[in-house]
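Let me begin by handing over the structure; questions about it come next.
With one protein chain held back, the other chains of the complex are shown just where they sit.
The letters A and B name the chains in turn, as written, and every chain counts its residues from 1.
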Amino acid sequence: MKLSETQVKHVAKLANLPLTEEETKEYSDQLSKILDYIDQLNKVDTTGVASTYNVSEVVSVMAEDVPKDCLTQEGALQNASLKKNGFFATKGVFENE
Amino acid sequence: MSDLTSLSLLQTIDALKENKFSESELNEAYLKRIQSLNPKLNAFLEVVNQTKGIPSGIKDIICTQGIKTTAGSKILSNFIPPYDATVIKKLKSQNVNIIGKLNNDEFAMGSSGENSAYGPTKNPWNLTKVPGGSSSGSAAAVAADLCVFSLGTDTGGSIRQPASLTGVVGLKPSYGRVSRYGSIAMASSLDQIGPFTKTVADARLVLEWISGPDGYDSNVVEIASPLRGLAMTSLRGGRLRRPTRQSLKGIKIGVPKEYFGEGLDKNVEKVVRNAIDQMVKLGVEVVEISLPHTQYAVEVYYTMMFSEVSSNLARFDGIRFGNSRDHFGDETKRRIMLGTFALSSGYYEAYFTKAAKVRTLIKQDFEKAFQKCDVIVGPVSPTVAWNLGEKISDPLMMYLSDVYTIPASLAGIPGLSVPCGFVDGLPVGLQILGKYMDEETILNVGEVYEKSTDWYKEKPKL
């Protein structure tokens, strides 16, 4: 499966990965090669086969609604590079989700 | 006591009980050895000067409270977890302490250790060779007696393969036996934490210590914990016990024809077949089995794993911890890109869903095979350790070296790598795979085989 540079740029945007022009070109080649290999899966007949997303055989694993200790504010913030008055900080985001 | 550091875990526990030496002497001996050997091995990224407990090394992808945890990446160069992974808590409750954090391929992505942002770990048997990956440091540290045992993680072979390449015991538990809470996620449906040890009996003990539900990992099976046959490694009496089994009579081993085809180095094949012959002498019956979808396992694994990875690494945005996303290494970026693509609109069905269906077929291959045998035996790696730099420029080539370990990960079944010989002075591991949640049998088989040979006694000259 060939991945064009436009597609690579689109995927990089979805993946929030900043790529240089050089990287974009490199990935277009490398990723295409790997995808070609993965395309071999098309040879397998999977009609009527269910998907396996996880092999663990448990179901309905749930907890009681009882609070446990949480981190202190300090503990929560200790690895942040930017913080202010107990908040995490990041450069301005202006679009509302 | 210079051979303090060559003792196995069980021997160490016994010796401490018998006051042959103190805990601080034990730790001092290991720290000295680390100081002298780590510069050339680059196994440890972080060393903790401490004097209590039994010293273990922890793969740097597992969170240790207050101790820097980098996952082998520059993006976490300053990350100090505010919490311990469950397995760490469990080890601490057994008087085990952490002597250091061990090098690995960045975010567990690699089969040689060369994807670490902190330089590759060297193979203690030959410093120009790779130790395997991604748990490169964990394997090398145990092989070089830099700690009593270590923990690594196995997603597609990252415990079994480096164990094989460095001549130590490596165990990948069944998926759902050990809690993943605190292990930085690579592929959520495949990752398992497991031990690197000097003997199989050690592995059984560590497995017992770290197994079981914890209220944090929803996929851990409740009834998984008790391992039968534990009398074997019981700490009662303080003496190393003899295996409950001394012969393998009645055990049927399946030998998959797909694991002995093209791609397997002829010399490695010879060593593995000798090991199988040895097992026959111990009483096993050999059954030829087929795992027909083996040829698609690598594609399935990489599709699903890339996809889960791309999602699991989305949290690394530099806000609550870590550096910005441009600090990811090349292999990591590549996998994130591929995974994002495989999940994206228009491609999800063709890639992710398709792979998930073939995964079912691979799982069914094993279920059918296990109707005819108790364990499946074969090589771990198609070759012995290769030269540093040899495969790194071709990612695809690197992926293909995991062909024998990946299928078991996809099926979630347990796998053990046990030293079974050498080729040109480099170790070869024998892979023993068991039914889902049947670590008991593979450990028994592994131990009986191990004790019938002297391979486990070999140590690299450093």
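Here is the rule we use: contacts are C-beta pairs under 8 Å (C-beta built on N, C-alpha and C of every residue); 3 or more make two chains touch, one makes a residue touch a chain.
Everything that follows uses one rule, which is that contacts and distances are computed from a predicted model.
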| item | value |
| --- | --- |
| Complex member absent from the view - protein name from UniProt, among "Aspartyl/glutamyl-tRNA(Asn/Gln) amidotransferase subunit B", "Serine/threonine protein kinase", "carbamoyl-phosphate synthase (glutamine-hydrolyzing)" or "ABC transporter permease" | "Aspartyl/glutamyl-tRNA(Asn/Gln) amidotransferase subunit B" |
| Which displayed chains the unshown chain touches | A, B |
| Touch with the omitted chain, as defined above, among B:Y83, B:W209, B:F260 or B:F422 | B:Y83 |
| Touching residue (missing chain; options B:F21, B:W209 or B:Y348) | B:Y348 |
| Full-complex contact with the absent chain, from A:T24, A:N54 or A:S81 | A:N54 |
| Residue, one of B:T294, B:S307, B:Q431 or B:N444, that touches the chain absent here | B:S307 |
| Touch residues of subunit B, complete complex, unshown partner | 62-63, 69, 71, 76, 79, 81-83, 85, 180-185, 187-189, 215-219, 307-308, 311, 313-317, 319-321, 340, 343-345, 348, 352 |
| Missing-partner contacts on subunit A, residue numbers | 14, 16, 53-54, 56, 58-68, 70-73, 76-77, 82, 84-97 |
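Simple rule for what comes next: only the chains that are shown with their structure count from here on.
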| item | value |
| --- | --- |
| Residues on subunit A engaged by subunit B in the complex (per definition of touch) | 3, 7-8, 11-12, 14-19, 23, 27, 30-31, 33-35, 37-38, 40-42, 44, 46, 49-58, 61, 63, 71, 75-76, 78-82, 88, 90 |
| Sites on subunit B touched by subunit A in the complex | 78-80, 82-83, 175-176, 188-189, 215, 218-222, 293, 296, 299-300, 302-303, 310, 314, 317-323, 325-326, 328, 333-334, 336-338, 340-341, 344, 350-351, 353-361, 363, 395-396, 399, 410-412, 436 |
